[in-house]
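The structure appears below as structure tokens.
One protein chain omitted, others in place.
Chain naming follows the written order as A and B, and within any one chain the residues start at number 1.
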Amino acid sequence: MIELKNISKTFKVAQRSAGFSEAVKALFKKEYTYVNALRDVSFTVQDGEMVGYIGPNGAGKSSTVKVMSGILTPDSGECIIDGLTPWKSRKEHVKNIGVVFGQRSQLWWDVPVIDSFELLRDIYKVDESGYKKTLSALTEQLNIGDIIKTPVRQLSLGQRMRCEIAASLLHSPKILFLDEPTIGLDAVSKIAVRDFIKTLNRENGTTVILTTHDMQDIEALTERILLIGKGRILLDGTLSQLKNRHSTHKTLTVDYIGEKLPEAENMTVVKDMGGHAEIVIDTSLISVSQAVAQISASVELKDISVTGESVDETVVSLYKEFNI
Amino acid sequence: MKKYLSFFRIRFIAGLQYRAAAWGGIATQFAWGFLTILMYRAFYETSADSFPMTFSALSTYIWLQQALLAMFMFWYFDNEIFEGITSGTIAYELCRPCNLYSMWFVKNMAVRLSRAVLRCVPILLVAAFLPDPYGISLPQSFEAGALFLISVILGFLVLVSLSMLVYISAFYTISTQGIRMLATSVMEFLCGAVIPIPFFPVVLQRVMYVLPFASVQSTPFLIYTGYINGIEALHSIGLQAIWLVLLMTAGILLMKCSLRKIVVQGG
Partner (left out) sequence: MKLYLKFIAIQLKSQMQYKASFFMTAVGQFLISFSAFLGVYFMLSRFHSVKGFELPEILICFSVVLTSFAISECFVRGFDVFPRLIQSGNLDRILLRPRNEVFQVLTSNIEFTRFGRLLQALLMLVYAVPASGIVWSFDKIMTVVLMIIGGIAVFSSLFVLYAGISFFTVEGIEFMNIFTDGTKEFGKYPVSIYGKGILKFYTYVVPIALFQYYPFLYLVGRSDSIGLIFLPLLGFLFMIPCYCFFRFGLRRYKSTGS
């Protein structure tokens, strides 16, 4: 179980200004500003949960991940992960976690992947039989059997990312932190990575915390969402809650045969091309099924689809709402 | 011309940003110069007769060397340029309406000068107040001072054109690190950075004076201290100019060849 209570962290950042005279001035005096990277962050993640951690750049996502993985000591607050405080008992703690940075590699660049794996096995003191079992399971699930003997620098980004994920799981951690794992990947690799994470969470019960800017990742993977902005947790809830809370409008796209669509206060026809129309309804006034019933009462429906606001749009409007 | 000037300005200001680096560098170079002078003092005290110049001239030479180190140290290369060549991002630079040779030349000059400007004043100031014969003294004469100014500029340009050859060599090899080390060790030795040229055996000295390396720092510093004077100084400056023309021509031609190669191969 992961428990964060009132975690706060402030950084001191040196100012640098442009121009010749400023540059000379800076030789003698430096100005600093203080940035509140984390303000009173609290949340709890149960074992086996999968959580999406979202927020704009610089919101405090990676600081939180650093605190949880023991690299960063917060100014105040408490963080207990499986009974340990990460920054106090670093060595024991990191045995239980795996971390994947989408933008950085942990594999040794010039040697075949398998050499890196074997070194990691020794670093984490994984016993031989356990290693073999984990490795064969991972190579199969991630489909990296063919590339495992290739030097890392010759791999494509998608191949490398799959190897990175395998490398982070060799010691069978209970918790996996994924920092933008699908960044820069093509569609096929993205889906492969998502499927794997899903399976891992379902079958091994690994707790997964995922930070990403890719809303499709969130949609595909996580039920629960944490939204952080300016160092504060703004929202903690499920994806559908998030959507509902923010948007009560849905769009019905219908193909129909008939004369005239019904007109009502709670249904707005935004486009009608005779046989094909888009109708926006407010779900706080009328439910989707009521709307469909009303429409089919006056025309014959051939096809209908219901779309809500996309997650991306929701998030953008959330950012706006919280002014971040 | 204007574009090169503004390019120079940007690089120069960027170089000035590093406050802590400048102080660190000043402290290092000061200590370095001081220890070097103490080392020569040991030799001087052992056998003053074998000393090829006065001790105070030697001190002056060392302080000039330290103060202008950032201008004349050969091993300071711009990694951006090397990476640009090996990774192929050089293609972007080729799209700009500038001559690549001139651009790199200006870039190198700006980086080196910005470092030197920050560092030389404090070092020279302190060195000027050190008691004789450990401090820096004024040029031997007014003429020596004037000739030094010409010579130091020429020397600087010769150095940059030499380092351009090393950059260009990156077009032909993946191992720029090896080339850099080889070039640096030869260069430092022959230009009088390890020990000043007058301390070498006489036969070697004659050869070294003719090579382009002596034109870099040895000639201006020796003119300043009066070790090279009169008509000899004019000759040395002439030699510097000849080497500058030759090296720049060689660099420009080589650059053309290698760029043609790149364009043909498509990077």
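By definition in this document, a contact is a pair of C-beta atoms (placed from the backbone, for glycine too) under 8 Å apart; a residue touches a chain by one contact, two chains touch by 3 or more.
What you see is a predicted model; the values in this text were computed from it and never measured.
Across the whole complex, the hidden chain's contacts among the shown chains comprise A, B.
Summary of contacts with the chain left out: across A:Val45, A:Ala59 or A:Val94, the touching residue is A:Val94. On the side of chain B, the interface with the absent chain consists of residues 18-21, 23-25, 27-28, 31-32, 35, 38-39, 41-43, 45-47, 50, 173-175, 177-182, 184-186, 188-189, 194-195, 199-201, 204, using the contact rule stated above.
Where chain A meets the missing chain, the touching residues are 11-12, 63, 66, 69-73, 75, 87, 90-92, 94-95, 97, 99, 101, 104, 106, 108-111, 115-116, 118-119, 122-125, 151.
Here is the rule we use: only the chains that are shown with their structure count from here on.
Inter-chain centre distance (chain A to chain B, centres taken as mean C-alpha positions): 52 Å.
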